[in-house]
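Excluded from the complex is one protein chain; the other protein chains are retained at their positions.
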Amino acid sequence: MRLFRIYLLSALLHLKEHLIYRASVLIWLFSMLLEPVVFMMVWRAVALAEGGSAGGYTQGTLTAYYLALMVVNHLTFTWIMHEYAYRIREGVLAGQLLYPLHPIHRDVTMNATYKLLGLVLFIPAFLLLSVFLKPEFQFEPWQVLAFLPTLALAAAMRFLMEWAVAQTAFWYIETSSFNQAYYVATMFFSGRIAPISMFPDWLSAVARYLPFWLGVALPVETLLGSLTPEEVMSGMVIQAAWLAFFAGLVAWVWSRAVRRFGAVGG
Amino acid sequence: MYLARVIGVHARIGILKDLQYRVNFAGQLVNSALGFLLAIGSILVVFRHTDLLGDWTQTDLIMLIGVFSIVRGFINLFVRPGLQAYMEGIRTGLFDYVLLKPLDSQLYVSIREFRIWSLVDLLTGVGLVVWSGWVGGLEASLFTIVLFFVTMLAGFSVVLAFWFILGTSAFWFIKVDNIFVVFDSLFQTARWPLTVYPGAVRILLTFVVPVAWAVTMPAATLAGKLEIGSLWLTLLVPAFFVAVSRIFWKIGIRHYSGASA
Partner (left out) sequence: MAPVVEVRELTKSFKVPVRQSGLGAAVKSLFDRKFTLVDAVKDVSFNIDRGEIVGFLGPNGAGKTTTLKMLSGLLHPTSGTATVNGHIPWKRDNAYLRTINMVMGNRHQLSWDLPAGDTYKLHQAIYQIADNEFERTLEELSDLLDLHDLLTKPVRTLSLGERMKCELGGALLHRPDVMFLDEPTLGLDVTMQHRIRDFVRSYNLRHGSTILLTSHYMADIAALCERVVVIHRGQLLFDGPLAQLVARFAPVKRLTVELDSADADLGDLGTVVAHDGFTYQLEVAKEDTTEVTSRLLANYNLSDIAVEDPPIEQVIEQVFTAE
């Protein structure tokens, strides 16, 4: 109950903050929007050159894939790891440690409100692009129903994973290379460069067990119906396993990070 | 002569500064390597499913990525750090000292900072262009090579002018560091040849956000895909963007009110 109240209040606060920095927020949202659109165009060009379809996707289904991915990626991504070194350096974290509340809660509401606000841009963009590019969606009711829990699991799992990754800033202040490595891994394995089935079979088989794919593409492919109900089920089980793993990792890394922070200072 | 001297002194200072932070060199190497991994990886995946993208072969695309890295190296070498310092200066008021100097402020901002480690990107780009030319059995005439340098120069000017058009908004909105995000995301479009994009988008990426055009032109020249009919654009587009950035800058300076006194 106490936590709920805190969430509500801090959500309002963050919403206000985002509104004050609306120009920055808009710019970030725009850049998130552009990446999937570029890859969509590349793959549409490929499909066109190959007589209408490539790797089992037509122009219409490719468009549907990337439009869905655009929204899902927005809903599950975080920017914490790019900010963490700054937080430590500038003493923001030291301030947060004074509160009798784990700093992760603040990030939860900050992310949630940001995403809510982002939908104001993403939904119109989705509709507009749909009008021009004519995606082929075939929604079965079970796909839509299964989409929601996979999305929720994906968001929670990815949030904890990236929060854990962000903690490396306690040990390496120069985090840009590490973040870049993480970025390249997500680009490849989360289906943002291409639907994972476009990769060599062994690679796509491995990717389906990795949190990158589970954090973005699993909900997308569930919604589009390119997975069987069994595949979706097992996907959710693996998501849950990763979620538990990252929750443990966050707790473990955080306790060590705080000790280190106390030792070396901010 | 004067200009060469001023640039030379600034480059020297930049090198002296960067040599103090050698860790950045390692970081730059890792980041460049990862960047190439991503770029080449994407191309390989695409070409698993087709032989020609637009009318570009896989080798052509690697050449394009080479040109892309050269342009990015150029940007990171001085365009980005210069504009970053300028925006920072607007916020802290240090930009006042730029305006006090007896040389064109726009010129000064673009040559003031110099990040030597970005040469890694630039040189790898050159390497990729040469390698893809060699593998692709490129036979370039002297004319083609001259044309390549001309289009490259046009590309640099367009990108520089475009940065300034974005960056000038710092005169109005003090908090615009995210301009870098705008550029980076738009610059992603330049990883692929213009022909990938549908007609309307292609026009947008040539005349409104000319970054993809700036990279495609030189690569197309080398790959022998440049239509001589579109050569006039090589002069017109840079001229237009440089003029616009100039006007923006002048208006911006008039509007500049300094960080709170």
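Which chain is which? They are A and B, in the order written, and residues in each are numbered from 1.
As a working rule, a residue touches a chain if its C-beta (ideal position, glycine included) is under 8 Å from a C-beta of that chain, and two chains touch if they have at least 3 such contacts.
In this text the structure is predicted, and so the values were computed from the model without any measurement.
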Exercise. Decide which residue listed in B:Val23, B:Leu103 or B:Val135 touches the omitted chain of the complex.
Key: B:Leu103
Quiz item: With respect to the chain omitted from the figure, which of B:Ala26, B:Leu94, B:Val146 or B:Ile247 is a touching residue?
Solution: B:Leu94
Self-check item: Sole contact to the chain not displayed, among B:Leu16, B:Val130 or B:Leu153
Solution: B:Leu16
Quiz item: At which residues does chain B meet the chain that is not included here?
Solution: 2, 5-6, 8-10, 12-13, 16-17, 20, 92-94, 96-97, 99-103, 105, 108, 254, 256-258, 261
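Note that only the chains that are shown with their structure count from here on.
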Exercise. Please work out the Cα centroid separation of chain A and chain B, and write it as a whole number of Å.
Key: 29
Self-check item: Residues of chain A defined as touching chain B within the complex
Solution: 21, 23-24, 27-28, 30-31, 34-35, 38, 41-43, 45-46, 49-50, 54-55, 174, 176-177, 180-181, 183-184, 187-188, 193-194, 198-200
Quiz prompt | List of chain B residues in touch with chain A within their complex | solution = 23-24, 26-27, 30-31, 34-35, 37-38, 41-42, 45-46, 48-50, 52-54, 173, 175-179, 181-182, 184-186, 188-189, 191-192, 195-198, 201
